[in-house]
Each structure stands twice: as C-alpha cells, then as structure tokens.
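The complex appears here without one of its protein chains, the remainder shown in place.
Our next item is chain A:
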Amino acid sequence: MRQIIIIGSGPAGFTAAIYAARANLKPLLIASSVEAGGELMNTTEVENYPGFPDGIQGPELMSKMQEQAERFGTEVVYDDVTELELSGDTKTITLGSGEKHEALSVIFATGSAYRKLGLDDEERLSGRGVSWCATCDGFFFKEKTIAVIGGGDSAMEEATFLTRFASKVYVVHRKDTLRASKIMQERAFANPKIEFLWNSQVVGITGTDAVDGLVLRNTVSGDETLLPLGGIFVAIGNDPRTHLVHTKLDLTPEGTIAVAGRSSKTSQTGVFAAGDVIDPTYRQAVTAAASGTVAALDAEHYLASLPENLLASAGEPALA
C-alpha cells in the first residue's frame, strides 16, 4: 500500500508529483501507455509558460517536469487505469496489465480529450482527412487546401502551424469573434495563407474514401455552401476525461469533477482532482500545474490527519 497515487501525466499530474515527492510521500504516477505527457505532447512551441522567455517545445517541457518529479522519488508507470475503487480508506487502482495498486489517497488528473464535431461522417473519415493533431498530420497536406475548425488558441496555433505545409488554410468559426488570445489572433490574421470564414457552422463532411469538402451553414443567413478541400483539423475544444469516475465522483453541470471551493477535494474522502478535469474555464498548462500543487497539498494535509495505524500500513510502497 502507498500513501498516494496520481493518475495523469500532464502539468497537473507531474506538478502534484513534484510536491508529493518532496513531501516524502513516494508517489506512484500512472502516466498512461500512449498519452503520457498529456496534451502538451502534441503541441509545438509553448510561449506562455513562465520561466522560458524563449519558449519551449511542449514535449520538452513535459520531459523536464517528469525529470523533476522523478528526481524527488516519483515512480512513473506507463499504463492505463481500467478500474478504480475509491470508497473506503484504501483506494484500489487496476491497470491495463492487470496489476493492482492500493493507496490511502488518489489525485485524479486525467485532463481532457479532443471534442468531436458529432457529425455522421466524422468517424468514417477520421484518418482519411479528418484529424485532431496538426503536428502529427500536417505533413500529409503539403500544397493542399485545408480547414481548421474552431476559434480558440489551439485553433489559431494549428492554423498557423499548418501553413508550413498547406497552400491555403481556412479557419471556420461559428461566431464572428475569436476566443483566442490577441497575440495568436494577430499572428493568424497576418498570415497570407489563412482565410477566416465567420459565422460558419460545419453541418457535414463530404468524401467517399477521403475528405473532399465541408458543408457549411451560415449562422446568420442560414445559407448552406459546399467548401471543397483536402483535409480538416478539428480544434473546437476539449471535454474533461471523467469516464473512469462517472458513477464514483460528483460532477458539475459542465461535466468536470466537482471540487469543494478553491480546494481539490472531490465528493469522495481521500480523492483529489486537479487540472483540466476540474476546470471548464482556464485550461492552461500553468493553471493545471497550479491546480496540481493544490491537490498535492490537500492530499498531504489529509494524510496527516489519518490515524497512525492507517498510515503505518502505507509505510512501504508495494504491490497490493
């Protein structure tokens, strides 16, 4: 049994691990088998993380966070949680390998997943011109006309990045203003390869074997038009990744895990949550990191309040 297990390996998970490890709680961090490092692994330059005035590549930032967490004794496992038992004093976590781990406290920092458009042809044409990862797939759209759907920072970043490959990038947005930060907007506006299609809702994706167009509905006039193109990148936001705890923890109306006030305390004693999975609003690397700190401090406080005999049972980290 352990004192603490952290689920998730983005900025929230690794920052929680740094704090927990420095508090000598010997955390085990479940990093996921294929998504270790979280969303920043699929970004390029991160320009708004304090301490890196020249910017830093997303994957490099994550590998530095991991290094820092491991330096103080965090143990990292590359596997996925398949089952969670969160009630009672002892929490049990089952991994894809079948291995079970027990702990007195859990920090849940599973982040969020790309939101889908929810159109019939989206799944069918996924990997055939519909993509969620510009850094992975931009390469295949050299000299093509493509579209990025969305109006936030990630949509602007993807559109700007994709102009390295594509001959033309449309940014398709439902509204007539962007949610993206000013600097990202201005960069996109200044790029001669980017054209904005405002008040445009995607109502269909066309193509038999591969994407060949988008059906757009103008949200003002109601007119529908077909935009021929070779690929689309969906960047319309993220949904908190809560499927493991749907029936186990209280959620908010926005779908995030409910926490008490400014703390990380969930509806289950000894279970804390941090990062995008509790945050429907800000969702930045640095806010996730801060949230990981809050969770580690809350968990530390909780562990200190437990009776001696319980803590003694978590003296040595071991398999359940």
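The working rule: a contact is a pair of C-beta atoms (placed from the backbone, for glycine too) under 8 Å apart; a residue touches a chain by one contact, two chains touch by 3 or more; residues count from 1.
Here, contacts and distances are computed from a predicted model.
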* Looking only at the UniProt record of the hidden chain, which name from "Acetyl-CoA acetyltransferase", "Thioredoxin", "Pyruvate synthase subunit PorD" or "ABC transporter substrate-binding protein" is the right one? -> "Thioredoxin"
* **Touching the absent chain when the full complex is considered, from A:Gln68, A:Thr135 or A:Asn238** => A:Thr135
* Which one, A:Gly37, A:Pro240 or A:Gly292, makes contact with the chain that was left out? -> A:Gly37
* Structure fact -> Against the hidden chain, chain A presents residues 32-37, 41-42, 59, 79-80, 82, 96, 126-129, 131, 133, 135-137, 139-141, 209-210, 231
